[in-house]
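One chain of protein is taken out of this complex; the other chains stay put.
Chain IDs A and B follow the sequence of writing; residue 1 opens each chain.
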Amino acid sequence: MGLYMKFFSMHLKSQMQYKTSFYFTALGQFLASFTVFLGIYFMFSIFEEVEGFAFSEVLLSFAVMLMAFSLAEMFGRGFDLFPRMLGNGQFDRALVRPRSIIFQTLAMQMDFTRLGRAAQALIVLIYAIPASGVHWSPDRFFTLFLMIVCGSLIFFALFMIYAAFSFFTVEGLEFMNIFTDGGVQFGRYPFSIYGEGILRFLTFVIPLALVQYYPLLYLLGREDSLLYMFAPLMGTIFLLPAYGFFRFGLSQYKSTGS
Amino acid sequence: MKKYFAIFHIRFVNTLQYRAAALAGLSTQFAWGFMLIFSFAAFYRVNPNSFPMEFSHTVSFIWIQQAFLALFALWFWDDDIANSILDGGIAYDLVRPINLYGKWFSTSAAKRLARAVLRCIPILFVAFILPAPYRLILPPSLLQFALFILSTTLGLGVVVAFAMLVYTSLFYTVSPSGIRVMVMVLGDFLSGGIVPLPFFPAPVRNVVELLPFASMLNMPARIYSGSIAGMDALSGILLQCFWLAALVLIGTLISRRVLKRVIVQGG
Partner (left out) sequence: MITLENINKTFRVAKRQAGFSNAFKALFSREYEHIHALSNVSFTINEGEMVGYIGPNGAGKSTTIKIMCGVLTPESGICQINGLTPWKHRISHVREIGVVFGQRSQLWWDVPVIDSFELIRDIYKTDRIAYKKNLEELSHLLELTEILKTPARSLSLGQRMRCEIAASLLHSPKILFLDEPTIGLDAPSKLAVRQFIKELNQKNGTTVLLTTHDMQDIEALSERILLIGKGKILLDGSLNELKKRATNRKTLIIEYAGKPPEICEGMSVIEDKNKRIIITLDPDVISITDAISRLSADTAISDLSIASITAEEMVAALYREYSI
């Protein structure tokens, strides 16, 4: 952990070397998610609700997903930029250092400009928490916390799968965007609005609904079962196959060097 | 003209090489299109009467957007051009006896076109045979289709000319990457990339429809479905012509200035 903090401060120092660029990029990030927010706002200026969710309730799911994603991008950036690290030899450098590969990949890249997105998420969250009409209680706050943390772990696992693919090919990685960028883009609405099939897919295959739709029902008091409250924790099981795939990719890389 | 064609040809072949990338892009766009349509469908179910477009027009809009993403998406960034301006690599281009703005314009347009041609065929094909509410319908008339082709060409021109403007002005900005993100994001939104313009509240929409961004994705995608037809379509196309001319003019002027600067600085 001490070493991680050391890396953290190095990244901070590096990025603060270019303050203007940093602020502009962060602002750009903020703006990117702000236009998505505007899109939601425009839709709800025409419609009252969607699939039984009102504007402020939808905002909860938007903010949670955005926050989870920006955290994953900020701290899991190494996996997101993995193809580049493979290409420029940074990854080989990691391999000749006496630390775990996962740790080094995490530590070698951090991107604080993603705070721009996180800020947007935070603002919306601050608005939505009182506005959503949720009867806030400690267990509901805890659920919200789980949604964000476990959500970012799932996005992180998706980055890891993306990185694992890059051991095999540099082309065609784009399709992972469906789940990463798509996850946050479409996670702005509760996943149930996309229909039964999609919801099931996002429950059992890529468990993004476990950190969004189900716990949201618990927050809104539509479901009381603890299963809904702890759904995010179940979602984190997704880390296991992602990790396994990454290890597999790594062994492949070492034997092909491609 | 031959020179431009040669550049175009090299670009086209290069782009084709990336087969897996193309397939991946294709599936991404399909998934994307479906998710967008599903979300609009959910709103449509709530209240069909307050839906500001015909649902089939919205569906067409989304499929056209996905099929021609490479033509209209502002965030497709031509790294070669942007970098050669930023790191002074244009010094090499300056040696060649060719109009630099023209060369960049054709390279950029070629890149977009090559990508789009590859991707639009399967997307359009599948979108045409989908079941009813999600299907891409044919344009209402042959004339409308002709207007769509015209508008698409102009739209591509406006996108490229605008992007060129951004590339060249990056030279003057303190934070190219930051400015780039902001311009691209705003542009995409204002051209209907996130929600089509008819969903914008009326006062906002009246202004937005006059901006150059409305001449990008918005115009061809809506003309296709017939959401904009007749005189509206014609005046829309005139507006596109205006913006294309204006952007090319400003772009040429700025690029000349940038070149002078580069020469003075010695690359």
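Heads up, the rule we're going with is that contacts are C-beta pairs under 8 Å (C-beta built on N, C-alpha and C of every residue); 3 or more make two chains touch, one makes a residue touch a chain.
Owing to the predicted nature of the structure, the values given are computational and were not obtained by experimental measurement.
Panel shows chain A; residues 2-3, 6-7, 10, 13-14, 17-18, 88-90, 92-93, 95-100, 251, 254-258 of it touch the chain omitted from the view.
Heads up, the rule we're going with is that only the chains that are shown with their structure count from here on.
With centres taken as mean Cα positions, chain B sits 28 Å from chain A.
Per the touch definition, chain A reaches chain B in the complex via residues 18, 20-21, 23-29, 31-32, 35-36, 38-39, 42-43, 45-51, 169, 171-175, 177-178, 182, 185-186, 189, 193-195, 198. By the touch rule above, chain B contacts chain A in their complex via residues 18-21, 23-25, 27-28, 31-32, 35, 38-39, 42-43, 45-47, 50-52, 174-175, 177-182, 185-186, 188-189, 194-195, 199-201.
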